[in-house]
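After this line comes subunit A, so read on.
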Amino acid sequence: MPSFAEIMSVYGLEFGLGALAMLLIVVDLITGRGRLTGPADVVRLLALGGVSGLLIYSFMFLHASGEVHAFGQLDAFALYFKRFFLATTLFTLLLTAPYEARFSGGRAEFPVLVLLTAMGMCMLSSVGDFVSLFVGLELVTISLFLLTAWRPGLPRSIEAGIKFVIIGAVAAAFLVYGIAFVYGATGALDFAGVSAAIQSMATMPAGLKFGLLLVLVGLGFKLGAVPFHIWIPDVYQGAPTPVTAFLSVGSKAAGVVLLMRLVYTVLGPAAAEWAGVLGGLAAITLLMGNLGAITQTDLKRFLGYSGIAHAGFLLLALAAHSEASASSILFYMVTYLFANMAAFLVIIVVSRTSDDSHMDRVNGLAERSPFLAFVLLVSMLSLAGVPPFAGFVAKFMILRAAMEAALHNPALYWIVGLSLVMVVVSLYYYLCVLKRVYFREPEDKGVLEISGSTKAILLLCVIATIGLAIFFNPLVESANAGAQSLMGALPQGH
Partner candidate 1 sequence: MESLFFYLFGGLAVVTTLLTLSSKNPVYSAIWMILSFSATAGLFVLLDAFLIATVEVLVYAGAIMVLFLFVIMMINLRTSEAERLRLSPLAILAALTFLVLFGRAVSDPGPMLGKAPNDLVGDPDVIANLMFTEYVVPFEALSLLLTAAVVGCVVLSRKKVKA
Partner candidate 2 sequence: MNEFFAEYPLVFTMATTLAKIVLFTHIGLILAAYMPWVERKVSAWMQDRVGPNRVGYAGLGQPIADALKFIFKEDPVPGHVDKVLFTLAPALTVIPAILVLAVVPFAPAVSLFGQTAQMAIADLSVGILFVFAFSSLAVYGITLAGWASNSKYPLIGGVRSAAQMVSYELCLGLSVVGVFMAAQTLRLTDIVELQVDGYWNMFTQPIGFLVFVIAAFAETNRLPFDLPEAETELVAGYHTEYGSMKFAMFFAGEYMAMFVFSCLVAVLFMGGWDVPFMSNESFAALGNWGAALGFVAFLTKVLLFLFFYVWVRFTIPRFKFDQLMHLGWKVLIPLSLLNILWAGLWNMPS
């Protein structure tokens, strides 16, 4: 039986997030009677302070340990992702501030659900068995369902919520069904046990393959891989913009962290058999995501398709299956975080009054606010992977890792080639957006006012995006450590 101290050594951050969420509910209850604006501010400040505190704590006091418990572990990989999720959460809460006035109610509850989602995400980076995996994933998914429909007055928000619920439920069903088959074939639910059982088998029985395939499908929904991407455009468009940002980075990362854990730890050496499946998924995801993005006229849908395209890159790295590719995924996620958050914050600002995210809203943005235009420029070019920005380094790392892996697995050459073509395609559509920003006439010539705090966040994203392109070493080292711990964590049983 695990002791409380053992559990806290792994899930301390999650405990902090959960406790913070409960504290917010209580604070809202005490201060919230009769007033509408006051408590939301108190609650928001508390949430921001708490998450920043936890983030700082995770950097200063938390250390990765090689200990593998039955209920999870805090290796360098998990720690890397926990910090990533905390940063994502912090950004989401920061993005909420300029958006919040559009909520008809539930301002104080919004950060509570964001925190609980974050808790689920952090938990997912540490989980060591399928039960925790499922519970953590549901914690993330169900909170996100609710956050997506957070503006009940808006039909689009409700529609997005309903679509998300239905497709999310189907995904969960796939996942559970898959877990049942995996359990049936291996007799274990913990990753170490499943992995040991797989390694003891000469060939995988069909039931096990089927189960793993279904688990892959379930996680593919989270990740936004084609053909499980159908929910993304509508949900991204309909959800409140901060939630879309959260979804695009956090939910994707949740899928990534689990897929990596499963592919590298559970499958272990058997993963080579799965490179074909992952590579095929990567190819169609790259194709559909990039081609789909071209015709979009709504910024949030557009970023949804671009997110699918990025999922394709992540899958390519997974298919490559090496330490270098694992490390490149870790690096990629961080660059994606900064570029994406900046883009969504710009959307929040430009859609301030009209609250729709049609691309016309950014027409002539350069005239209305040169700063915002510059931020969008940096963000789009980083997402496209153009040299002076972090996105370039990330894509380069993935492609290099894939090329190395292709020496053993020639099929990867084709996918790398395809991805290069798709990078060019993506450059086209990202530039289309920038063309609107710099060369179209604005519909409304008024100067856009940006608050100081928004400016500061945007500046941070820009600096990070440029800075990571130049001083990428510290992050790469920490990503390498994460990848190493993931590769090294082959089970010894317990």
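Just so we're on the same page, a contact is a pair of C-beta atoms (placed from the backbone, for glycine too) under 8 Å apart; a residue touches a chain by one contact, two chains touch by 3 or more; residues count from 1.
Per the selection procedure, all candidates are chains of the complex that A comes from, given by their letters.
Nothing here was measured: the structure is a model prediction, and the numbers come from that model.
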Touching partner of subunit A in this complex, picked from 1 or 2: 1
Interfacial residue positions of subunit A with respect to candidate 1 in the complex: 1-2, 7, 11, 14, 18, 21-22, 25, 36, 70-72, 104-106, 109, 112-113, 116-117, 119-120, 123, 129, 131-132, 134-136, 138-139, 142-143, 145-147, 149-150, 152-153, 181, 184-187, 201, 205-211, 213
